[in-house]
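Here the complex is missing a single protein chain, while all its other protein chains stay put.
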Amino acid sequence: MTANVDVARLRDQFRRMNEIRAFELEAIEAAKDGRVLGAIHPSIGQEAVAVGIVGNLRRDDRLLSTHRGHGHTLAKGAEPRAMMCELFGRVGGNCGGKGGSMHIADFGVGMLGANGVVSANITIASGAAHAIKLLGDDRIVCCLFGDGAINRGPFLEGLNWAKVFALPVLFVCEDNDWAATTRTRAMTAGEGAKARAESLGIAAERVDGNDVGAVDELAREAIARVRGGEGPFLIHAVTFRHTGHTSADPGAYRPAEEVARRIAEEDPIARARAHLELAGVAAADLDADVAQVARAMAEDAAFASAQPYPDADGAFDDVQDVGSPRVMAF
Amino acid sequence: MTANVDVARLRDQFRRMNEIRAFELEAIEAAKDGRVLGAIHPSIGQEAVAVGIVGNLRRDDRLLSTHRGHGHTLAKGAEPRAMMCELFGRVGGNCGGKGGSMHIADFGVGMLGANGVVSANITIASGAAHAIKLLGDDRIVCCLFGDGAINRGPFLEGLNWAKVFALPVLFVCEDNDWAATTRTRAMTAGEGAKARAESLGIAAERVDGNDVGAVDELAREAIARVRGGEGPFLIHAVTFRHTGHTSADPGAYRPAEEVARRIAEEDPIARARAHLELAGVAAADLDADVAQVARAMAEDAAFASAQPYPDADGAFDDVQDVGSPRVMAF
Amino acid sequence: MTTYIEAGKRAVAEAMEADPTVWCLGEDLGRGGVFGQYKGLVERFGPGRVSDAPISEAAIMGVACGAAMTGTRPVVEMRFSDFALCAVDELVNQAAKARFMFGGQSKVPITVREPIGMWRSSAAQHSQSLEAWYTHIPGLVVVCPATPADNYSLLLAAIRCDDPVVYMEHKNLWPLEGEVPQEAEADPLGKARVMVAGSDVTIVSWSACVHEAAKAAEELAREGIGAEVIDLRTLWPWDKEAVLASVAKTGRCLVAHEAVAVAGFGAEIAATVAEHAVLKSPIARLGSPRAPIAYAPTMENVLRVTADKIAERVRTMTGVKAVA
Partner (left out) sequence: MTTYIEAGKRAVAEAMEADPTVWCLGEDLGRGGVFGQYKGLVERFGPGRVSDAPISEAAIMGVACGAAMTGTRPVVEMRFSDFALCAVDELVNQAAKARFMFGGQSKVPITVREPIGMWRSSAAQHSQSLEAWYTHIPGLVVVCPATPADNYSLLLAAIRCDDPVVYMEHKNLWPLEGEVPQEAEADPLGKARVMVAGSDVTIVSWSACVHEAAKAAEELAREGIGAEVIDLRTLWPWDKEAVLASVAKTGRCLVAHEAVAVAGFGAEIAATVAEHAVLKSPIARLGSPRAPIAYAPTMENVLRVTADKIAERVRTMTGVKAVA
């Protein structure tokens, strides 16, 4: 983190990271007791990427996310209450309960969808950016994906496309060292996202993804360049997931002591906190921040728990206009 | 070309390149008069790559090719007569008339298939190399593809796989500047095949693909490394196709004067000939070589023209053992 | 008179003229596309709206999906429907489901042009007709025009449609000539057309095979058998009412298509007719045997559903023997 910390900004980022963590902790609880029915992929440990990158986007910029997308979605401005409803499959969810965690989207804040297919969001992001170019406005698109995603074809095809057409996309590889139960680098040739992007002539930078200030700074610069018409940019953010791959995964395949060490040394929230305390912010004030977001999140979860499930009949809506299952019933 | 030319070797390469060209010229004739029924993609102008690379493979090494694969197939040792029969869809074809030009294969000489889908041969090649590793012999696999193929996902996925598993594959990008009617570089980000391979940690070299001696030398070195267990290697061979994309394509989208100039300056056969003459080989002897292969090829074409079409009924063979259309007829 | 290929081009041009958010993307479009379906369009609308693409079917489809979700109407060119198999996740898991998964927050108005069918000696990777696949996928509309008039009015309708439409032109029909009135308009998707009227048997077909059915009907008429040929035009939604009405009249039904018979869309129609209609003879289907398409013409031809085969099957159904 740079020497002259903007304390107010960091305090805000600290709050936002805690909001994400509180959301994930509530969601994990709810997954344990069965209120969340599908799989969820918590982003605990990766909050600095969500806040540092997405916090620099305009509300009308577009965001494409992954299966591990709660943090990105919150950072883009989606309401935690609606998101909790979506995870619980209840009325009031952002997608009306049709999508759940892996397909959450909030077009109102420019969040165009998590994705259940690894890497698939990359070409869609280039498409959203292509539309921006055709329609002639100055939005940008931000597309986040994991380190495992760079071994699928859409990574190459989507990045090549964005560069060839000089599109306004900020690609962000959230490199948390693991892809499900596999250490990603064991299945990845070469140095990874940054090197691959550069081989396509795309400007790319690596950053400590657990240092919210560093991510913030790089993101601001990169976004300015992308919005300025320089074409795509890739940020390779190195981070770590604290939990298992899903909330149901104990993560036994990872050396326990390595996990413990990395959490102790790299936790982005603890690091931000240390900086804030060093800058003179009272520990009690920070504790109050944490308690406040946790309380709010608990309220949202309680709210969601009290919502009804959607009408079964809704399953036939929003399939298609022509040849809808409402009309062509069997 | 290096100073101390091995004249006998170059003379042999000259003959082989002429054999390929004669084959293509016969095939183009036959396509014009309707004996070849499907599309063919002549490799005229690219013979140095076929001869220089494939000529260094062992007969039991494996080769995967593309839609523009006649030259590769001949260089691997397939009989032109059988290939002509295949192009004409006649009895005696390598694939019994089922495949035609775009699916020609000759497993007997290790040629595992042309491919009608751009880039699809790349992962198949990595698979053939994976089998070699599992079965534990010292063959290698050679996979050729065009400059257009590097923008499809299988290029990334297949190369990543080969590197991760340290497989014996020689990848060869035959960069002829064009993909159908499009100048490839207009649709390609970055520097192309070599740069992309290197970003995956794969050793790669660029070579003048119209200089058969240079290709030969690099191929020998690369093949030794691949066979020696160093993992995959990529050769980026720069060449030029003299004809249209298919035999039916007049190629009007290419500047005529650029085409004429590149043919005049870069034709690999003319260049080999100049070297041979400089080294003291009599022009008449070279003319005799050319005439001889042309005569042989004309005979093969005549032979193929006289063969019957295969039995219609053969359409139901070699589909599958279980649930074959012979048994499960409609 | 205009050709099937020109009629399609006219539809694209008029759609682009009327709506600045319509654009085309695909390989080689700047030089008119591989069959010339886009010839002249880049000169008229510029390379931004008639866009070349790298050989990246997955990107073409994925980009179109993303661009369709955000205010444009892409016309995707897949060159051969076989190559669309390189972009199935993008079409089936993404474009077809996005509107639903996101609870209606966005629609995905893309038209995916996928030329289908056998085309002399194009062999196994350039000849497939996989329309049945897309009819099985919720969210997709599937259109298979058989005439120039339809290739105009249905393509126009497809581009205007807010759903992802898989639009399958038959390569053998490109040069087919027919009338496309100057004042022609977009046709509603999902309506069949009675191509030949008849009272003894209903032949349901689509795409190029419709013309084989019509030829068969001509021959059968000479033999005194009245075959009604229904051109389905749109496979999803398909015009159940039109088919059942015809079958109610004729009491017999044959479904004929070029695709593999097993699990072809003919099965869906045959099953539906069998479920709902009272028949004088069992429902019948004709399609390709379950074999890849061979290169040599002899082996390729044996897979074709021809007028002769259709007529022969109808004769069996109606109990009439062919005149020797």
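Points worth noting:
So that you can tell them apart, the chains are marked A, B and C in the order they are listed, and the count of residues begins at 1 in each.
By our rule, a contact is a pair of C-beta atoms (placed from the backbone, for glycine too) under 8 Å apart; a residue touches a chain by one contact, two chains touch by 3 or more.
This is a predicted model, so every value here is computed, not measured.
Of the listed residues A:Met84, A:Met102 or A:Leu159, the one in contact with the hidden chain in the full complex is A:Met102.
Within the complete assembly, B:Lys98 is the residue of B:Lys98, B:Arg206 or B:Arg262 that touches the hidden chain. From the options C:Ala13, C:Val194, C:Ala267 or C:Val320, the residue with contact to the chain not on display is C:Ala267. Seen from chain C, the chain kept out of the figure touches residues 82-83, 85-86, 88-89, 92-93, 96-97, 100-101, 123-125, 130, 132-133, 135-139, 236, 259-260, 262-268, 270-271, 274-276, 282-285, 290-292, 294. Even with one chain removed from view, chain A keeps its contact list with that chain: residues 37-39, 89-90, 93, 95, 97-100, 102-103, 115-119, 148-149, 151-153, 179-182, 186-188, 253, 309-316, 319, 323, 325, 328-330. Not every partner is drawn; the one left out touches chain B at residues 62, 64, 93-99, 103, 105-108, 112-113, 115-117, 120, 122-135, 153-154, 157-158, 160-161, 164-165, 317-323, 325, 327-328.
Quick note on the criterion: only the chains that are shown with their structure count from here on.
In terms of the distance between Cα centroids, chain A is separated most widely from B.
In terms of their C-alpha centroids, the spacing between chain A and chain C amounts to 40 Å.
Chain A and chain B have centres, each the mean of its CA atoms, that are 45 Å apart. Chain B and chain C have Cα centroids lying 36 Å from one another. Residue positions of chain A touching 2 or more other chains, listed in rising order: 153-154, 157, 160, 164. Residue positions 53-54, 56, 58-59 of chain C each touch two or more of the other chains.
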